[in-house]
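Sharing a structure, written as structure tokens. Questions coming.
With one protein chain withheld, the remaining protein chains of the complex are depicted in position.
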Amino acid sequence: MKKLWALALASRASSRAHTVGPASGPDHSRHTGRRIMLPDDANVAGNVHGGTILKMIEEAGAIISTRHCNSKHRESCVAALARVERTDFLSPMNIGEVAHVSAEITYTSKHSVEVQVTVTSENIITGVKKVTNKATLWYVPLSLSNVERVLEVPPLVYVRKDQEVEGRKRYEAQKLERMETTWKTSDTIQPVLNTEPYTIGYSQSSLIHLLGPSDCSLQGFVHGGVTMKLMDEVAGIVAARHCKTNIVTASVDAINFHKKIKKGCVITISGRLTFTSNKSMEIEVLVDADPIVDHSAERFRAASAFFTYVSLSKDGKTLPVPPLLVETEEEKKRFEEGKARYLQMKAKRQAQLDAIPH
Amino acid sequence: MKKLWALALASRASSRAHTVGPASGPDHSRHTGRRIMLPDDANVAGNVHGGTILKMIEEAGAIISTRHCNSKHRESCVAALARVERTDFLSPMNIGEVAHVSAEITYTSKHSVEVQVTVTSENIITGVKKVTNKATLWYVPLSLSNVERVLEVPPLVYVRKDQEVEGRKRYEAQKLERMETTWKTSDTIQPVLNTEPYTIGYSQSSLIHLLGPSDCSLQGFVHGGVTMKLMDEVAGIVAARHCKTNIVTASVDAINFHKKIKKGCVITISGRLTFTSNKSMEIEVLVDADPIVDHSAERFRAASAFFTYVSLSKDGKTLPVPPLLVETEEEKKRFEEGKARYLQMKAKRQAQLDAIPH
Partner (left out) sequence: MKKLWALALASRASSRAHTVGPASGPDHSRHTGRRIMLPDDANVAGNVHGGTILKMIEEAGAIISTRHCNSKHRESCVAALARVERTDFLSPMNIGEVAHVSAEITYTSKHSVEVQVTVTSENIITGVKKVTNKATLWYVPLSLSNVERVLEVPPLVYVRKDQEVEGRKRYEAQKLERMETTWKTSDTIQPVLNTEPYTIGYSQSSLIHLLGPSDCSLQGFVHGGVTMKLMDEVAGIVAARHCKTNIVTASVDAINFHKKIKKGCVITISGRLTFTSNKSMEIEVLVDADPIVDHSAERFRAASAFFTYVSLSKDGKTLPVPPLLVETEEEKKRFEEGKARYLQMKAKRQAQLDAIPH
């Protein structure tokens, strides 16, 4: 281990080594994107869609991790999104504000890169700035000459030893979680006829999108951010149908990207309510890819996630959410699982609050 | 009848057969797309552009027909739009509503696929749903290895014999119409100087557009829906220039796509008024493709159509349209032809109304 550390330190001398730590990194170890929010980025009430923000976050992550993975002048590669950790939307972003997306590489394993991203909204007229959310993304480098081959990641240089230790813990934790979720991919959302308001079938929705060139990287597979934006769009439609008010994304559970989706595929994104609390809705979203032109390829599950939405009044206050009517055994089971996730998250937040010294 | 039904059931066992009929088809014989309408999809008054809807319709048609044509595991192909039947815009769609585009294959000839599409607007807050329009599109499968070659279409399985008989009638009718329109392609819209309000030259407009990657399929030719959206854009500008009010698309005549347009072409889309009634305007739109970089290729007429627009007051009531000033013999001839189309359509609608039993 010591040897690796020495190696890492030695490589720091080279012009393109990456360092993590307070203000010590060279220019390319950080990435900041900025963009004015346009009407099309937002809902009718002017709140920028969670999906728009997720897309910006992923673009920043893809840039910084691709740059890092090519920094050793070895085999050329492109970083593909493998996973996004759970992220909370802390404060709304509005049309006309500037979104700042700041990304930093915080850990590298042999085959993956962890990127932490902070999004800030700035009202350039009043000068008010707010953190809207923070996210953690995992990328893997794929060889440009053969995108099926995962390459090794140049090791990150840590300013403090504990940064590496903490990073490894996060790496191990997500690895465990990813293994647990894989078996779920057999689930599907079936169409339901003749539905009543507040049932799952009533608000359940799906959309289909043909992946075009600007949805994809030059290497011909879809940007993770494009998929997340579409997932948020479906989840938002489900939520609005259920409570018939203005709704906004409150959080997104960890999303695993099981498989690359190629340009020219048709993707089907389906969403259904799984759970409602007094003030929130949980929506499960499934992404399936269908290579319509390629005979040899089968339709496959490409990603899945849980989105949490809240309902807002016209002046931006949270409203009560109508309770979900669950009918079948399957629905009751999913509701209980959603409730467990909800209670676990609530307990976790309480623990964090309690940990703040008085 | 019973035999066909049995046949249909038998074929249903096969993995990718397509069946048409009441809610009996497997998943891939139908296609439903959904999208929230954004500010850029609409005019300043919030009415979604007819062109936006036409583009969504065509995308759904292209997906379902490409999927069907590849369903027999023969040569890979992509479905290209050959014709759109006349379509009426029955009720407006607004920003913030969800557009549902539901497509179904309803007939196949040896070399073409008929797709019927229904568009519904849903106000997800009030729950109100309205059919905004229905359209019929014809596609032909082009080989992926040589897009100049038209392939055979896997035959559709009909639930009822009359579905096939009715489909064949529609197929023959459009074939006849297409032959009639081809001679018209020599017409051009010439620029006019020093024009007076309410003349044809005053409102006549044209735009050029360089076809970029997102306008085109992966095989490098433009999506029919992109062309239709631009046609509607020009027609709308002509209509607005004539009556200086908020205007909306009321209907589009059948559009034939005479020839594929390749990526990198510049297309010129020109529109001029041909006829005005008390409450409507007819605009002729011509599409010409100019393969600017390819020395060997000539500029050619790629499509043409008549759009009908109505003028709306601020509260959405139809307004009288200022009468068109026709001057030359040529203009008078086109006005009379437009009037004939108008009266024919009016008579047809009256006949449909009379046919409804009291």
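Order as written gives the chain letters A and B; numbering starts at 1 within each chain.
Keep in mind that, in the parts below, a residue touches a chain if its C-beta (ideal position, glycine included) is under 8 Å from a C-beta of that chain, and two chains touch if they have at least 3 such contacts.
Here the structure is a predicted model, which means the values were calculated and not measured.
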Among A:Ala45, A:Val98 or A:Val159, which one is in touch with the chain left out?
-> A:Val98
Among B:Val128, B:Leu207 or B:Leu343, the residue in touch with the chain that has been omitted = B:Leu207
Mind pulling the chain B residues that touch the left-out chain?
-> 39-40, 43-44, 190-191, 193, 205-210, 212-214, 233-234, 236-237, 240-241, 244-246, 263-264, 266, 290, 292-295
For the chain that got dropped from the picture, name the residues of chain A it touches.
-> 16, 31-36, 38-40, 59-60, 62-63, 66-67, 70-71, 73, 76-78, 95-96, 98, 122, 124-127, 144, 213-214, 217-218
